[in-house]
Structure formats: C-alpha cells, structure tokens
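Every protein chain of the complex appears in place save one, which is left out.
Note that the chains take the letters A, B and C in the order they are written out, and that residue 1 is the start of every chain.
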Amino acid sequence: MIRMLENLDRRWIFLAMALCVSVPILVIGLTGVTFPETPTPLAEAFFDEVDRAGEANGRRANVLIALDYDPASAGELSPMSLSLVNQCAQKGHRMYFISLWPVGPQMIEESIDKVIKRFYPDLVYGQDYVNLGFKAGSEQVIKVMGIDLTTEFRTDVEGTMLSQIPMMEGITSLEDFDLIAEISAGYPGSKEWVLYAATQYDIPLVSGMTGVQAPQNYPYYPTQLKGLLGAIKGAAEYEFIVNDYVREARVRSILAANGIDEETSLGLSKQLDQISTWTTSAEAASMSPAAKAELIDVATGATPGEFLEGQRRMGPQLFAHLLMVLLIILGNLVFFAQRRRGGSA
Amino acid sequence: MQILTRSIPLFITAVAGIVMILSAFFPYTSDWGKFAGQFFNILAAFAFVLGGGNLLKLHLKKISDQRPGWAYSGVVLVCFIVTLFVGLLKIGAYPNPTYPSVHFGGETQGSGSMFWWFYEYAFKPLTSTMFAMLAFYVASAAFRAFRAKNFEAILLLGTAFVVLLGRTFAGVLATGWIPPDSAFSGLRLENLSVYVMQVFNTAGTRAIMIGIALGIASTSMKILLGIDRSFLGSGD
Amino acid sequence: MSSSASEPMTPAQRAIWAIVCLSILVIVVVRSFIGDGMGRVYVEPKPMDFVAEVTTSTENASESTTSWKQVSTVEFDAYVSANGYTNTISWTEYDQVPPRAYFAQEAAGGGSIVLSWPRTIGLWLAAFFTLAIFSFLYRDNPFYKFAESVVVGVSAGYWMVVGFWDTIVPNLLQRLMPVFSKDYLTPGMELPPGGFDPTNLVFLIPLVLGIMLVGRLLPKCGWLSLWPLAFIVGTMAGLRMVGYIESDILSQTKETVIPLYVQGENTSSNFMMIWSTIWASLAQILLVIGVLACLVYFFFSVEHKGAVGKTARVGIWYLMITFGAAFGFTVMGRIALLAARVEFLFDDWMWLIDPMQQREFISASVGLLF
Partner (left out) sequence: MRTSSIQTILLTTALCALAGGQVVLGSSKARASFAPPAPPTDLVANDLPWDGGGTVQIDWAASATPADQLKGYEILAHELEVTPRDAAIETDEAADRAAAEETQSLLEGEGIAPEDARRQAALSTPEFVSPPEDVSEWSSLGIVPATQTDYQATGLNKAGVYLFKIRAIGLEGDFSAATASSGEIRPVAAFFNGRKLPLLITLILIASAVFVFIVLARRGMPMRIRKIAGLAAVDEAVGRATEMGRSILYINGIQDMDDLQTVAGVTVLGRVAKTAAEYDAKIEVPTSRSLVMTAAREAVQSSYFSAGRPDAYNPDLIYYVTDEQFGFVAYISGMMTREKPAACFYMGSFFAESLILAETGNSVGAIQIAGTANPSQLPFFVAACDYTLIGEEFFAASAYLSGQPDQLGSLKGQDVGKILVGIVIIIGVTLATLQAITGSDSLEAAVNYLVNVILGS
C-alpha cells in the first residue's frame, strides 16, 4: 500500500480532483440542492456598510464599484459582483463602475447585463448607473482620482463626455463617493484601494477578494476595510444575506403599494413562509388577486440561478477540501513510512 | 554617452520621485503629482507597444531560424496580428448609436463585435482554464510537498486543516456538538478559523507588512539617491 | 521525489487514461444527438437604422450640419424606397438569448431568433481550448502547445489594443489633437475653447518619453528607453515610499496599540463573563506577542542565537501559521475557479445541467439519463 503510494503518479491525484469537483457540480446542477450558509460577521459587515452608504447625507448614495478582476478569477468573484450590484440596485444607490484591470470592462458589462438589465430594467444608464471603463496605471489612477476624477476619466466607456452624463454632476474626486465597493483579484486591487483611497481620504471601503488575498487583507479590517468577503465562502455568505434582503424588500414594497401598514409588512417580511396563508386572511382583503399572486411568487418563488452561483460552488468546494486533507494525510503517511525505513525523505 | 545613459536618467529618477513625495505633503504641489501620475499611465500604455514589438521580433526570429517548434511561433504571430488588426481598426465593432457616422466612435469591446469574439471565445477560456489548472497543482503539492518535517511544518499543516475544514460545511458537521453559547464555542471549527485569521494570521501578516514597508522605503531611498541603479544596468 | 510526470506509465495506467478520454468523447457524441443537443447559441437580431437630417445654416447656405436620427425598420424602409440608400447608415446588432426563448419561438411557429454560427463556433472553440489546456495535466502535447501559442498571441494583442483605445486615445490624443480625435475617434468628447488647450502641451512629455520607450526596438537606440524607465522607477519609488510608510508602518503600528486586557462581551452569567474575558484578552496578548516576535525574526543585525534566537523561533511559528492560513484560503480560491470551468463545460457547452434556467427542464432531465 505504502509502496504504491510512494510511486503514485500525480495524474491519479489530478483525476481524483477532477471527480471531486465535477460530480458534485452535476449532482447540484440536477437537483438544485445547496448547503445552508451561516453568515460570518465579516460578510454581515460588508452588507451593512453597503446598506448604510450615504445614510448620513440623507440622499441617494454614490457608490463607486471597482471590479478589478479578469475572467480567470471570475469563478470566485463574479458571485460577489452580481450580489453587490443586486443589493445596490435594490437599495437605490447610484452605481459608478470602474476597473483598473484591462479586462475589467467585460466584467462590468457582464454584471450590468446579468443583474441590472434583467432584474432592474427600470434603471436608466447615466442616471442610475454608469460604466467608466478601464484605465491603465494601477494605483496611480486611484491617486489621480483622489485629486481630480475628471482628468483621469474623461469619458465613459461609450465615449460620452462625463459632463453630459447627469449622474456625474457634483462628482469631482473620490471624496464625492459615499462608499467604495471593490472586488479584487490581485494587483492592483484591495491593497491599493486601502493604501491610496481609504487611508488617504477616509472614504469607507468594502472589498470582496480572492482567497489568496484575504489573509493579507485581514489586518486592515475593521478600520481601513469596513467589510471583507474572502473567496467563494465569503461570496456564498454574502449572496445568502443579499437574497434574503432583496426578497424582504420586494415583499415590503408590494405590501406598501397595496396599502398594507408598515408594521404588518415588516412582520410578514420576516416570515416569508407565512405569506400564502396570510393572503387568505382578512388583513389581505384589500389586495387584488393579481397582487396576491405576485406577492406569493416574490415571497416563495425560486431565487434566480444567477444569485445562487456562490452557494452552488460550495458543494464541490466541500469535497475538494476533504480530498486535500486526505492527500496531505496520505502524503505524510508515506513520509513517515520512508523515515522509519531510514530512507531519505 | 555617460551623460545620456547615466546622469540624465538618474536625475529624472530623483526629480520624479521627489515630486511624488512632495505632492503628498504640500497641497499646492498636488498638481505635479497628478501630472506625474498621468504621465506614468500613458507610459504604461506605451509599454504594451514595446511588448508587442518585442514579441514580433522574437517570434519572427524563431521562424526565420526554423528553430524547433517554429510553427507554433507562426500561430503566435497570426493570433497577435489578427487580434491587433481587429482591435485597433475596430473591425466588426458597432458604432456608437449617438454618432453612427464615426466608425471609431463605438465601444472597442462591445458585445457582439469581432474583438469581443476573440475575448469571449479565446482569451477568456484560455486564461481562466490556465488558472483553474492550479486546483490540480495544489492537490499534487499537498500530497508531495506538505510534509510534517518539523514543528514549524506541523503548524503550517494544522492551520491549513483548520481553515480548509472551517470554511466549508464540514466544519459545521465536525464540531457542531459544541454548544454555540458555551464558554468553549470559540473551539467550533468555523469560529476557530476566524480566530486563527484574526489573531495569528493578522500578527504574522502585520509583521511581514511592516518589514516589507521598511524594505520598500529603504529601496526607494536608495533608488532616489542613485545608490541602487541596477535597473539602469550599472550592476556593481 | 517519488514520481514525476516524465516517468513512463504502465500499460494498465495507459488503458485507464484512454478510457477516461474515450468516455468524455462518447458523452459528447451521444449528447449531441439526444434531446435538444448541445452547444448552440441563439441570437435575436436588432436592426439599427439611421437617416441623415441635413440642416442648412440660415446665414450661410454653403454651411450645413448633418445629424443622424435613429428610425424604426418600417420608417427606414419607407425612406429607402423614396430616397435610396444615400444618407443612411444601418447595421444589425445581435442580442444573445437563452435557448429557452428559441424553443418557445419554434413551438409557437416562427420568429426572429436564429442560431448564431459565429458564436456557436466560438463556443466549441472555447470548449476545445479548455480541454486542450487541461490535456497538459496528462502530458505536454501539440494541442496544449497550440493553445499556449494562441493565448500568448491573443493576449499580447489584446493588451495593446486596450492600452491604445482606453489610455492613449483619451489621455493623450484627446489632449494633443482634440479636433482630430473628435472628428474621427471619440465623437462624444467636448472640445476645449478655441479647439486646443495650450496647457495640454505638457503632455508632449509623456509622448516623447513613450516614443523613446518604443525606441528600444531599434538597434543601437536601447539607451533611449532608459529615460522613461528612470521616470517610471522614480515616480513609483516616491509614491510607494510615502504610501507604504503611511499605510503599512504607521497604520499597522496604530492597529497594534491595543490593551492586553479586554472585558468580555458575554454578560449572560458570571462564568460566561470570565471566560469571554479570557478569550478576548488572550487574543489581544497573542496578537501583540506575534507582531513583536515576527519583527525580531526579520531583524538582520543580530544572529539568531540565545534569547533573540528563541524569540525569532516564536516568530517563525507565527509565520508558519500565517502561511498555513494563506494556503487554506488559496486552495479555496483555486477550487472555485476549477468549478467555474467545469460548470462552463457542463452547462454552456454540454447542456447537462441548467442552473440559470436557460433551457427547458427537459434537456436537463435528458442529461440525467447518462
């Protein structure tokens, strides 16, 4: 047994890894079952910070969304971006997309297409969100933006001058944003935003990042980084919180539109499974059947697949982690067996 | 020649660096910092041209020498030139609907354009699959390299275990029996992994960061003073 | 090292690997003929038609301005049949739609959604590239070498194009040649008063430096690139020096100035209170010890002997725990990326799973048959 392990071709390990990842994906894909998530304080802090943005100023918040990653890291990060945009759009924040990565504009486009165009078709480009595109120069771009944003970003991604974009009015530098939300895959990324934006101008910064960067950015939490999502686990937790929030917010808005008082609607939005029984009660008598049907659909309907990406990926994650632990143990068994035989390790 | 290749570059380095330092402290000089920053960004874009030129040179030479594998150099060149041609001339890109008569007015990477096609169906799958290969290498490294050779290595492995298990549902399963509101709830794997991150990892990373920052500060100073000029080729 | 990729394999191993490859092939072939098939992309054409509106200046008849108006297909056809194609611009954009929409359209008996050949070919190409890269895990082979050459070529070109359109044009050309840029490159820009802003002449500096940089390509002109290089290294050294001292030295020191004794937060009972105080204080104590011990490890002036050696050793322990944590997190990230690629193969290409509800459920259940 040990002999066999000693001479194990690494291709067998590759095969085991391939199976550990692909089988759970197939099973979850076919059954649609995901593991439950328990959000950690870091993900909750991220959510709260986005939720609170601009509150002190009593107006719609200006949120700078920097998507600094490329397709290579999209597997880990795109669930974060989608949920971030979902939360901002539901909350009514104004979104300013930028990227310090050359391929970033594609990531921005993807988030806009998948979330805003599909689920929030009422939002208007130039009034509710704008895509400022990519700029080369890494942290220098951040530094210049801190002094004067318009010199670096002269036009949006379609070549329209910023002065012709309504939502750019009053935006002259980084300090005009209520929050910077950043999704990062490396350099330039979270660290640069912390160094040159959050530390220098004291703007609240939240960041989602790859697993690789998370350990290095923990020291910045909670002062320089107000919220931190690490790797797919952070994405899954955040996704979970945002999905709940969006569902509750929508239930409340339907109830409000139908003249249901705030207290009832608040109570109901916390107990979504009670909604369908509630619609038969006397309190709901004022609602039209169509409104009731919509309400039940929003409250209990399936979450769109886009917003479950992170949670789906936790399945393969679990099995692959177990495999890793097993491999380390096996590797060490071999090591100790060799050492006992007196062979060189 | 010495002036052109040594004195002037060193002067430029010192001036550019000192301007950047001053602009952090003196608000009136922040405009200089802004200009220097913009110049840098433009130079970074020019560097891509230099890179492309070098690529051309290298692979043309390989082809003309008929070195082994020169056919692949041909593939590189064809892909490079076609991407460049399509992207720079915006071939197949849709014009901006506000200014339909200006060919170059549209988005370079608008979805549906030819450049987008290169991105979506060649660039994206290739780079992300290269990245995904890491999952396999990580597994093989786990088997071959992560050996409990000494106490230090055991610490490394133990932490890796806690994080690997604590960050999935397995952590919840393994230590779910510890009541969440007891005195020892901190030992539940999912809490323990957060604890490890916030205490040990933070301490280690913080010291590494302080050390590196000092290293960077002193390297920067040596560069600005012209003591370290290896990037200009003076070596020792 | 016990084994390496270059060692020959036993015939049995070879056979198993052949089976793996073969089974993938069989699934692909069978899948493409069963149910709704696989790997197709559908699009909906969206005609973009524009008609010129020429307005002649009231003061000078020879001066006229042309503006373009987007019109519907019906209006456009009417215009063309009356005036011909002069003064018109039109093209067709295609929006990608989920296959579900196409199936629904077919069931309803026709519509505008069509199969997109370029995108379908692209999808298969993407799948080919994905598998070609993965094939390197088995061994180096011509497919991998081909994919490798493509990624080198395409990416080098990609970066140049993006650098040109996103940085050189807006930040350099718009400043130095505003009129030209507005007319031909970025029609949306605003011209500075008088058509040119003389302060922008300062941007000749990066232009000259940029050209010097590219001068590296010419033989004997290598020294030219030293100037821009000096500029880049200099600005970065200045920027980094301040940035790192501020953020990493001052801020991180500040974060470490914490009390070693912290009152616990859980006050539900006296017992819990003592324990949570112990846990919270212990965390602070361990943190401070760790930072100091690691700093000692990075101390270069003294040999690691005696008390210094012992402290440095504690520092190494902390570093190893840090690396262990980094390892754990990195593994997480890598696996998520692999999962994303596998999802691409199963979902977009093979149509085996359907998490985004892009197709009818039927196709997914056909997938289940395998």
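Quick notes on this structure:
Please note the rule applied: contacts are C-beta pairs under 8 Å (C-beta built on N, C-alpha and C of every residue); 3 or more make two chains touch, one makes a residue touch a chain.
Being a predicted model, the structure only gives us computed values, none of them experimental.
Contacts of the undrawn chain with the visible chains, over the full complex, involve A, B, C. Touch with the chain that is not drawn comes from one residue among C:Leu229, C:Ala283 or C:Leu345, which is C:Leu229. Only one of C:Ser116, C:Thr130 or C:Ser155 touches the absent chain when the whole complex is considered: C:Ser155.
Touch with the chain that is not drawn comes from one residue among C:Val80, C:Ala101 or C:Val262, which is C:Val262. The hidden chain makes contact, of the residues B:Ile8, B:Ala71 or B:Leu214, with B:Leu214.
Remark: the omitted chain is touched by one listed residue; of B:Leu4, B:Leu58 or B:Leu187 this is B:Leu58.
Listed for chain A, the residues touching the missing chain in the whole complex are 10, 56-58, 72, 138, 172, 175-176, 186-187, 202, 212-213, 215-216.
The chain not shown here touches chain C at positions 1, 4-6, 133, 136, 140, 144-145, 147-148, 151-152, 154-156, 158-159, 213, 216, 222, 225-226, 229, 232-233, 235-237, 240-242, 245-246, 249-251, 253-254, 256-263, 288, 291-292, 295, 298-304, 319, 322-324, 326-327, 329-330, 334. Annotation for chain B: contacts to the undisplayed chain at residues 21, 24-28, 30, 40, 44, 47-48, 50-51, 53-55, 58, 61, 126-127, 130-131, 133-134, 137-138, 140-141, 144-146, 156, 204-205, 208, 210-212, 214-223, 225, 227-228, 230-236.
The criterion applied here is as follows: only the chains that are shown with their structure count from here on.
For chain B, the chain whose average C-alpha position is most distant is A. C-beta contact counts were set side by side for A-B and B-C; B-C has more. Annotation: 15 Å between the Cα-based centres of chain A and chain C.
Computed centre separation for the pair chain A/chain B is 21 angstrom, with centres defined by C-alpha atoms. If you average the CA atoms of chain B and of chain C, the two centres end up 11 Å from each other.
Counting only residues that touch two or more partner chains, chain B has 37-38, 40-41, 44-45, 96, 98, 105, 109, 111, 119, 123-124, 127-128, 130-132, 135-136, 138, 142, 144, 146, 157, 160-161, 164, 167, 197-198, 201-202, 205-206, 209.
The multi-chain contact residues of chain A, meaning those touching 2 or more other chains, are 8, 10, 14, 17, 21, 72-75, 103, 105, 135-137, 140, 143, 152, 158-160, 214-216, 219, 231, 233, 317, 320-321, 324.
Against chain A, the residues of chain C that register as touching in their complex are 2-5, 7, 9, 13, 17, 20, 137-138, 158-159, 162-163, 166-167, 170-171, 174, 186-190, 235, 239, 243-244, 246-248, 251-252, 255, 322, 325-326, 329-343, 346-347, 352-357, 364, 367-368. Contact residues on chain B toward chain A in their complex (touch as defined above): 30-31, 33-34, 37-38, 40-41, 44-45, 96, 98, 105-107, 109, 111, 116, 119, 123-124, 127-128, 130-132, 135-136, 138-140, 142-149, 157, 160-161, 164-165, 167-170, 172, 190, 194, 197-198, 201-202, 205-206, 209. Residues 8, 10, 13-14, 16-18, 21, 35-36, 38, 40-42, 70-75, 103, 105-106, 109, 113, 135-138, 140-141, 143-144, 147-148, 151-152, 157-160, 214-216, 218-219, 231, 233, 314, 317-318, 320-325, 327-328, 330-332, 335, 345 of chain A are the ones that touch chain B when the two sit in their complex.
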